[in-house]
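As you look at this complex, bear in mind that one protein chain is not there, while each of the others sits in place.
Just so it is clear, A and B label the chains in written order, and each chain counts residues from 1 on its own.
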Amino acid sequence: MTEFGFKLSQSNRIDLDETDNSVFKKVAIIVPDIKLCFNCGSCSASCTSTHFKRVSFRSAILLLNRGHNKEAISMLKSCMLCGKCILVCPRGIDTRNIIINILKAEEEMK
Amino acid sequence: MVSPSENLNLNNMYKNVLVLGGGVAGLQAASSLRDLGYRVTLVEKGEKPGGHLNNWDRLYPGNITSSSVIDGYLSNSQGIRILTNTTIKSALKSDKLLTVITSSSEEITVSAVIITTGFSLFDATIKEEYGYGLYNGVITNADLESLFISGKIHNREKPSRVGFVHCVGSRDDKVCNRHCSKICCMTAVKQACEIKEIWPETEAFCFYMDLRMFGRGYEDLYYEAQNKYGVNFIRGRVSEVGEDENGKLVVKAEDTLTSRPLKISLDMLVLMSGMVKNPDNKALSAIFETSIGEDGFFAQPHPIVNPTGSSSTRIFFAGSATGPKSVAESVNEAKSAALSVHMLLSNE
Partner (left out) sequence: MKERLIFGYDPFVLPFLIGMIFIIAYLLVGTVRIILSLNNNEKKQLFRIFIPVNAYKIVKDIILDCLLHVKIFKRNLLLGYMHSSIAFGWFMLIVLGHIEVMLFTPQRNGIFYYPIFFRYFVMETEETLQGAFFFFVMDFFLLIILSGIALAIYKRFRSHRLGMKQTTKLRLGDNIALYSLWLIFPLRLLAESFTADISGGSFITKGINDLFHSFVSNPANTLPVWWAYSCALGLFFFTLPFSRYMHIPTEILLIVLRHVGINATSLRDGYSEAEIYSCSRCGICIDACPMSFEKKDVKFTSVYFIRLLRRREIAEQPADLCLMCNKCVEVCPVGIDSTKLKLICREINNGAISFDYTPVKYNSPLKREKLLYYGGCMTNLTPSISTAISKILDKAEISYVHLDKDQTICCGRPLLLSGNLKGARELINKNREAIISSGCTTLLLSCPICYKMFKEEYDLKGIEVVHHSVYINNLVKSKRIVLKKTTDTCVYHDPCELGRGSGIYEQPRELLSSMMLLKDSPLQNNESICCGGSLGSISMPFAKRKIITGGSLDNLLTNDPDLLVTSCPLCLKTFTPLNSKRTADIAQVVSEQMIN
């Protein structure tokens, strides 16, 4: 589809035709749990770090799946790995393992 | 309605059928079988028949009272032998008959059994973080219905804010219940509207993951809740409940639609305890040689084409013994199961 050049900034739209979610897929091979999220928000709500900074595991993996890797990673940087999100997740997602693998993937990208 | 004496197949008069469980499905199955000319024994482990409906105030759609539903069955229960405070100890199978031994050591020989043992309400204390049993303001859906029935709700101080937590013990692998309990979304919205009717100034908040308003008239209730009662809907699962110095409940969730953590102080929090397996299922399935699914509910070999059939020829299911169901669905299944029994026995 043609993007008309009326805007100065890039389109805000998530374009699934252009999305590169290879990082998500890479992490999904190591921790398949990442695909199980149904976005209930329990993890973000109980997050110890969320008082201080916008930390949201749920948003992060959703953004990662949409190819917005930078934004996703910025949401995990203040994670303390305390494990509350593991306990509240109704799907039993191994959140900390996913966070560590995403951040490791970031280190590799550097 | 066909009265027993007018029944075409007089042989049925001599055939016994056992209905296990006196909830709405059991009562309906028993009365249908009685109408088809069978001698029906209804075994109920509680003190009186009626099951969960005894503790429920009103049903939606239609806003009829549960007690009127139960009374309707009980006033029309002549010809049905109802044994209360009774459970099943064992069963012996012979060619075309089953001999069932009850907890009072009575032997009942029947040609078929309909299992209508229903569900249990999820024990909300297992969700530690919601503080049920710890904070006075935290109650369950069943508690609220009891307050409605007894009228004690009016004795309570008017809350300024009430929250409803959907999916408590449902859709939660952590408490070993992956299934959706189907009716809690409806119940929460119904109860929110009822609260608003009692206290129009009270604010109501529903915390949901997905709103599953799937049946006819349900979406209308959702519409009404928004339009008439101004119920607030927050898409996020409550993760923790605390109490502040003033005894107010502090509820944390994520407002997932704005992607922001959310905190709210409430006076009352109603937990939508889900429908979980009846703990007796395991023992019963061993007695009657049926199978149970991973979720602990009874499993039908052909849930689509034969939802009331079990893996044993003479054992049938109805109602929420095979998974969460609404009252209307349970009644339907009870009739279907009664017909299945009739089709089996009238050909013998």
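As a convention for this text, a contact is a pair of C-beta atoms (placed from the backbone, for glycine too) under 8 Å apart; a residue touches a chain by one contact, two chains touch by 3 or more.
Quick caveat, the model's predicted, so the values are computed rather than measured.
J.: Out of B:L33, B:I114 or B:V241, which residue would touch the omitted chain in the full complex?
T.: B:V241
J.: Touching the absent chain: which residues on chain B qualify?
T.: Within chain B, the residues touching the omitted chain are 126, 128-129, 131, 134-135, 173-176, 240-243.
J.: Residue by residue, what part of chain A touches the chain that was omitted?
T.: Spelled out for chain A, the touching residues are 31, 33, 46, 48-49, 51-53, 77-84, 86-88, 92-94, 96-97, 100, 103-104, 107.
The working rule: only the chains that are shown with their structure count from here on.
J.: Touching chain A in the complex: which residues of chain B?
T.: Within the complex, chain B contacts chain A at residues 129, 167, 171-174, 209-210, 235-240, 252-256, 259-262.
J.: Show which residues of chain A lie in contact with chain B when the two form their complex.
T.: Contacts found on chain A: 38-47, 50, 54, 56, 58-59, 87-92.
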